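Take a look at the following structure, please.
In this view, the complex is presented without one of its protein chains, the others remaining in place.
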């Protein structure tokens, strides 16, 4: 089967910012993404958080994974980074291969 | 320490199809995989699902991560894609390095 | 925006070993990591575990994701592998790109 | 007749129905109110355990009679027949293709245990008794509809080779041993074995807080149903929605007839009608994703959870109870 | 006066306060005792539903009077005024910058529903009644403080362009429809609609086990607060901690005055004081992360949860109750 190179965007970010980021991805036509829960972490700021026992969203983190074309990623990356950099979190990009050829 | 290149297969797929896919991986001799929960997502079909409050499996997604030899992946990939492409989900492959040399 | 290459370390390991591994990462100056829950898996030993219904930590697995400089990773990798190889789990490394230039 | 209207009225302003309405409204208004998945599942495990146990203990108390066998046979028959009617109706009035029509039909032949639970709760409030073994009938009705619907879906592909994975070996075991059926039936058997004394031991867990737990669960169902309607409504053409409102009435009529024919009590007839009228939203959707992945879940889930469930909860249950009272002269 | 001391004493050795202390101590000692997030959230949903429903049912029972409107207006006013005082005080005594001071101020204008719940529980134990509609007042007090604090934060950036995302369109809807407010208000309305008979139906779920559930929830809050103090205490300078202990007293005094002015009962005055004294730790922190992401959550969360919440739970509630008894001559 023929495989096509794509970019895998991974945004680990605090939960309260999630709605804003998804709205942004939707506006920019990113159709596919998946949100995974995180249970704990430690950041550049040294703070260790943990999801255990928390009721509110403020201390929670989530990971957003979106596989997309390099071209689309380049168009939206700077603006996305502008949003995430104001929040607690980290953005990374890696290479991957998928089957579906259609732009996404 | 010497590192060996492997492939990292990531299948994000609806939960009801999980049993079938694991059965397939087991049959094909894939010994190692890990299943992560997902909490929400949006697909090419534009539908947004969320795991919150759901009781049944129908609307849930999971991520299966399996690290394996390129050779083994090539052998099983087409059949795996045949299964997943009928379900709601996405398959991607990326490169990674591991220590263990033994085929897996 | 300028992107910088980093390494993405992924350790999938049984939960009781988590505290020890985080202590190790902290000691070695790794400031950033995120812990994701896993719900089930199957290992080289053939055992299939599942998180469902379990109360204790013994049968649980977690995934630790840490993005860092190649240089730092090289310094700590052998010792990390020494810890994880005694436990149930797997360590893998892949490439990724991030924006922040500062060493981490 | 005054009683009937009173029942209908009290049903609409019961904490149960209002909790559902609250969840539905909150979801439509896009509130971020939500239940963790684990909490929702825990509530449903509690409800299944409690309703099964109480049914079994009630049978242990009142003894079994031949009606049990008849009721189980009638339930299985209803579960098998209703999909045929539903399928024919959908073919006639909706534009759904064969596979989607079959998938929807499976849901209406099968049952919604929460609708059943809400009906028992309304009957209890109204002081109306019913046969404890109807819980077992509910368990029996979950599955036949799935088999019939798959046959309907495949009949259309006459001569075509089975698709890869189509004759999934594990599927039938998975459906027969699905968690809800096992828990409901198992709890029924435990209640049967331990009887009224077993019930007394744990009644402050499974009886006293039952209605309150049901309220919270219905609140969550309202959230899920409302979210489903918000995102899925555009997949439902008007005739399909019409089907979701009429089919319960057809099912209820069949259930009423069957319940009367086999001689159930007034409350029992009402429950039989409710079971026949209700549509699955847990077991069948999961089975359809495996057996008929081509069918669109936005159609069947939204219809079952967003249209038929609310209809049954608000209008259906008091209506079926009233009809049962009429036919049984109660 | 003997009564007052007895209330204070009984409050400190109540299962509720001791459960919180246990959690706090366990977290400081780095025990791995922890509640799953889903369980903690489920407990909080239960508490919100129960307290809302009981409030509504109580209003249905005792009828409404003009005081309700006054109480709601007073609540909204307190929620808007307290942040101004808090902000001025922080600017005067703490070294916090404008944005952090505004974020902290928002928390103290808003309310902590668990503190409210604990106060109602202590009053009930002491046999003191209160107005059921104070639940609605609590819901109303959640939001105004956020608006005022954002205005305070931005007033400082006079002339500066709004930052990207600063005028987030969805934000106001998100705040107004946040899950806690919707559940509390919705349950209040359900209780109001179904009244004492609705309450009777589910009282063995929402009344009988209520205190016990509250104990478990406070145990978890103790764990979270203790963990917060362990990791966050170094972000709190002494004057900031001092603020976290004084501000509740200022808020309580305003609440006492307002409650007395509008003619609430002794219990009602105590609750009004408690609401004004309490600081948010769910809704406001989440709103701040979106609207003022530059503010440091280690400051506002640790202060609200690690300093003010324990203070109110142990010392505050009996104090405000005693003061309410004094001012109302009760």
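Think of it as A, B, C, D and E in the order they're written, each chain with its own count starting at 1.
We adopt the following convention: a contact is a pair of C-beta atoms (placed from the backbone, for glycine too) under 8 Å apart; a residue touches a chain by one contact, two chains touch by 3 or more.
Predicted model, so just to flag it, every value in this text is computed and none were measured.
Novice: Just to verify: which one of D:38, D:73 or D:93 makes contact with the chain not shown?
Specialist: Missing-chain contact among the listed residues: D:38.
Novice: Using the document's definition of touch, tell me which of D:22, D:51 or D:183 contacts the absent chain.
Specialist: Considering all chains, including the one not shown, the answer is D:183.
Novice: Need a quick check: the contact residues on subunit E for the chain that isn't drawn.
Specialist: 13-15, 18-19, 22, 25-26, 29-39, 42, 125, 204, 208-213, 215-216, 219
Novice: Touching the absent chain: which residues on subunit D qualify?
Specialist: Residues 36-39, 41-42, 45-46, 49, 53, 173-174, 177-179, 182-183, 186-187, 189-190, 193-194, 198, 201-202, 204-206, 208-209 of subunit D touch the chain absent from view.
Novice: Mind listing the subunit C residues that contact the chain we can't see here?
Specialist: On the side of subunit C, residues 14-17, 19-20, 23, 47-48, 50-60, 82-83, 86-88 touch the unshown chain.
Methods note: only the chains that are shown with their structure count from here on.
Novice: Could you tell me which chains are in contact with subunit C and with subunit E alike?
Specialist: Correct list: A.
Novice: Among the chains, which one keeps its Cα centre farthest from the Cα centre of subunit C?
Specialist: Max centre-to-centre separation from subunit C belongs to D.
Novice: Quote the value, from 0 to 180 degrees and to the nearest 5, of the angle by which the CA atoms of subunit A must be rotated to coincide with those of subunit B.
Specialist: Between subunit A and subunit B the superposing rotation measures out at 120 degrees.
Novice: As a quick test, compute the distance in whole Å between the mean CA positions of subunit D and subunit E.
Specialist: About 41 Å separates the centre of subunit D from that of subunit E.
Novice: Which whole number of Å gives the spacing of the CA centres of subunit B and subunit E?
Specialist: Going by mean C-alpha positions, subunit B sits 45 Å from subunit E.
Novice: Between subunit B and subunit D, what is the separation of their C-alpha centroids in Å?
Specialist: Here the centre of subunit D sits 33 Å away from the centre of subunit B.
Novice: Where in subunit E do residues touch two or more other chains at once?
Specialist: Residues 36-37, 41, 174.
Novice: What residues in subunit C touch two or more of the other chains?
Specialist: Touching at least two other chains: 36-37, 94-95.
Novice: What chain pairs are in touch here?
Specialist: Touch list across chains, by label: A-B, A-C, A-E, B-C, B-D, D-E.
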